[in-house]
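Every protein chain of the complex appears in place save one, which is left out.
Note that the chains take the letters A and B in the order they are written out, and that residue 1 is the start of every chain.
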Amino acid sequence: MDLSAINPVLLVASLMVAATPLLLAAIGELVVERAGVLNLGVEGMMIVGAISGFAIAVETGSPWLGFIGAAVGGAILSLLFVVLTQVALANQVASGLALTLFGLGLSALMGQSYVGIKPPAMGKLDIPVLSDLPVVGPILFSHDLILYLGIALTAAVWWMLKYSRMGLILRAVGENHDAAHALGYKVIRIRILAILFGGACAGLGGAYISLIRVPQWTEGMTAGVGWIALALVVFASWKPWRALLGAYLFGGVTVIQLNLQAAGVAIPVEYLAMSPYVITILVLVILSADKSRAPASLGRIFHASH
Amino acid sequence: MSTPLLSIKGLTKAYPGVVANDNVSFDIGEGEVHALLGENGAGKSTLVKMIYGLVKPDSGTMSLRGAPYAPPEPRAARADGIAMVFQHFSLFDALNVAENIALGMENPPAMGDLAARIREVSETYGLPLDPFRTVGDLSAGERQRVEIIRCLLQDPKLLIMDEPTSVLTPQEVEILFQTLQKLRSEGTSILYISHKLEEIRTLCDHATILRLGKNVGECTPRETSARDMAEMMVGTALKTPQRAGRAFGEIALDITGLSVPSPSEFGTSLKNLHLTVRKGEVLGIGGVAGNGQDELLAVLSGEILTAADAVKKDGQPVGRMGPTARRRLGLLTAPEERLGHAAAPNMSLTENALLTGSVREGLESNGFLKWAETRDFAERIIKAFDVRTPGPENAARSLSGGNLQKFVIGREVLQNPDVLVVNQPTWGVDAAAAAAIRQALLDLAARGTAVICISQDLDELMEISDTFAALNEGRLSTPRTTTGLTVDEIGLMMGGAHGMEVAHV
Partner (left out) sequence: MIVLEKRPQPSRAWSMATPLVAVLATMFFGGLLFAALGKNPVEAIGTIFWEPLFGEYAFYYRPQLLVKGAPLVLIAIGLSLGFRAGIWNIGAEGQYIMGAIVGAGVGLAFYPMEAFYIFPLMVVAGALGGWAWAMIPAFLKVRFGTNEILVSLMLVYVAEQLLASMSLGLLKNPEGFGFPGSRNLQSYGSAHNAELIEGSGMHWGVVAALIAVIFAYVLLNRHMTGFHIRLTGEAPRAARFAGVRPARLILFCLGVSGALAGLAGLFEVSGPSGQVSIDFNVGYGFTAIIVAFLGRLHPVGILLAGGLMALTYIGGEIAQGSLGLPAAAIQVFQGMLLFFLLALDLLTNYRIRAARKEVA
């Protein structure tokens, strides 16, 4: 066992990478839930995003087009959720599960000819001087641009929810859809947009795993990240900055357990590998005492009867 | 007479199985307070929803100051100067006052400016309100102020008010009326919807009366007696419940020093409640909605548990008992919310009869259900309470509000309770069903049951109770005998004006 092989600077830099898929998916789901919709299909949208992005990046040679494709892929899958929950008024829990089961199968089908291929590499930020600084350089100035996009998205969603009229309307719809409808707001339309946004974010998060974090395609490679993202939204009390904090905490746990595996710690690999899931459960338990921040209409079906 | 502000001609709107409005016509003049009078289900709400753009009429036209008016959505109605204060406030509990008001405006100013304007308007009209308080923490009266100020900020030409006084104490009603009169003097027209006749006689210049969706008459309220208006509204002379003279027995239910926090975030905690009800007595508990009524019912039904001694039935502590154990002892309850609380909407009436009847009617043995007996019980309720339904296999949600309420009350009454607690027993129920329900409660009391009736309808409470108390912010006033009780005294028991100021007219 050699813990000294673990470099703290690289650890922080890599935890940011590990956290980004979670963050992207969680920010998307946070917006969806703020609009009063519970979409449990995050895992399915992520994995479909992962393969869509991967396939398009491989075919076009452009990781950027890949990420755009991933966002579109995630959004298209979320459209199925829209049809089920907003048009056919189906139960949101069941529909989300259906989305995940369907997405897992669909991604496996789409990805058959992509197993074992290496995707085109994504450029990293390289600012002269800044990126070469010790400690600060690798942590702050040497990542791929999607990672910064994730942080920018967090800031944008925070601003939108807190200060913009659009954010106010979104929160209103999530708090009390009947009242929002009575004021003349288009509840269904607003929710559809939120769900599509959530799908696109989940798709981006999935593609981040297949194009940058791993990078390759294997079936079921999201391995529960989508579910952890759902837990993260609860952890964050539906607040964007807390989602960022939570994503980095979980990213840290993942990276540390991987480093411990590599360093050959005397704990069996399986027990290290289960630690992120166990910690997710523990965090959920600690935070479940306070439910007061949940949007009041979360998961309820809206139908504008006379 | 000059061009009316709003002219309605032949408005008709039908829903499957019911014509909500049938060829309704009337005019509202400039600066006029116009009453729309009718029973629950007469079609008042549908009519104003059409004026406000929430519902599109099947046929008929409206014109605003002579120009055709057909708002496709509330936004358009607001742009034309129509504002509405809803009966059930369309407010967002988790947002603050200013945010709530901004949501109701087309182009709200920045939050800081908006807050300043809210303060300004609220002072002008004597409706004090802090723009940054969370709406969920406000009292019913304060919540109504949010709605009114939201409307006033848009300088409306027509203000629609749907049953505005049902959530106010008599003193608060008086203040509201002064605000409305000030608005009228500034030239704003008001469409005032109510079924309370005395109010309309005090406030309104003109009244249109609706019955079963039809315009059945118009009058000048100041010159028409309440009795005449009532007859136009109801169509027939009503049978008022008969109170038999009765003597009270021993104490059946005893609440001592009861304090419980509310289980919901924006609910009201009960604070140091004391009350006793004797056999054969009807205790009426008044008060504005949201002052602890739901919590009090839950404490009595066993949905909220308390210290064992805080609630005693016939001297036996029941505070730690769940609903089933209490039913076994003869303490029965009927909550306010019919669909979803007192009854399961998608389940049949038979299943809903089982919901509370299983213990006392012997509808189960060792956990196994006796469906035949349960069906019999449901049929007995339907028969005894004249519930209009094709049969007990129909879902609860297929019944009209009044019929379901008769079923819910009947289900408890037929189980011969020792103590029966009802919350809002006639809310949203037509007059005939309401009279039947009140009579059933009085009959029950005459047979020796102790009845607690929680209601916001003061007329109803005065009609059936022997003793009256009021809930105000989770506290219960000392119960008093109803004989000789004045409206002013009742108002003070209900919390007076809840800290409101009188408008500087």
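The working rule: contacts are C-beta pairs under 8 Å (C-beta built on N, C-alpha and C of every residue); 3 or more make two chains touch, one makes a residue touch a chain.
Bear in mind that the values here come from a model prediction, so they are computed numbers and not experimental data.
S.K.: The chain left out here touches which displayed chains?
M.R.: For the complete complex, the undisplayed chain touches A, B.
S.K.: Based on the whole complex, identify which of A:L15, A:L40 or A:V157 touches the chain you can't see.
M.R.: Within the whole complex, the residue contacting the unshown chain is A:L40.
S.K.: Just to verify: which one of B:E30, B:D130, B:E364 or B:E379 makes contact with the chain not shown?
M.R.: Result: among the candidates, B:E364 touches the missing chain.
S.K.: Quick one: which of A:V32, A:A57, A:A98 or A:A247 touches the chain that's been left out?
M.R.: Checking each option in A:V32, A:A57, A:A98 or A:A247, the one touching the absent chain turns out to be A:A98.
S.K.: Kindly state which of the options B:T46, B:T356, B:N403 or B:T449 is in contact with the chain not pictured.
M.R.: Checking each option in B:T46, B:T356, B:N403 or B:T449, the one touching the absent chain turns out to be B:T356.
S.K.: Which parts of subunit B face the unshown chain closely enough to count as touching?
M.R.: 16, 56-59, 70, 301-303, 322-325, 327, 333, 335, 337, 339-347, 351, 354-356, 358, 364, 367-369, 394-395, 397-398
S.K.: Considering the whole complex, not just the chains shown, which residues of subunit A touch the missing one?
M.R.: With respect to the unshown chain, the touching residues of subunit A are 40, 80, 83-84, 88-91, 93-95, 97-98, 101-106, 108-109, 112, 219, 223-224, 227-228, 230-231, 234, 268, 270-271, 273-274, 277-278, 280-281, 284-285, 288-289, 291, 303, 305.
To be clear about the criterion, only the chains that are shown with their structure count from here on.
S.K.: For subunit A versus subunit B, what separation do you get between their C-alpha means, in angstrom?
M.R.: Each chain reduced to its C-alpha mean, subunit A and subunit B end up 45 Å apart.
S.K.: Help me check something: in the complex, which residues belonging to subunit B touch subunit A?
M.R.: For subunit B paired with subunit A, touching residues are 15, 46, 49, 53-55, 73-75, 78, 86, 89-95, 99, 102-104, 108, 265.
S.K.: Using the touch definition from the top, list the residues of subunit A that touch subunit B in their complex.
M.R.: Within the complex, subunit A contacts subunit B at residues 165, 168-169, 171-172, 175-176, 178-180, 182-185, 292, 295-296, 306.
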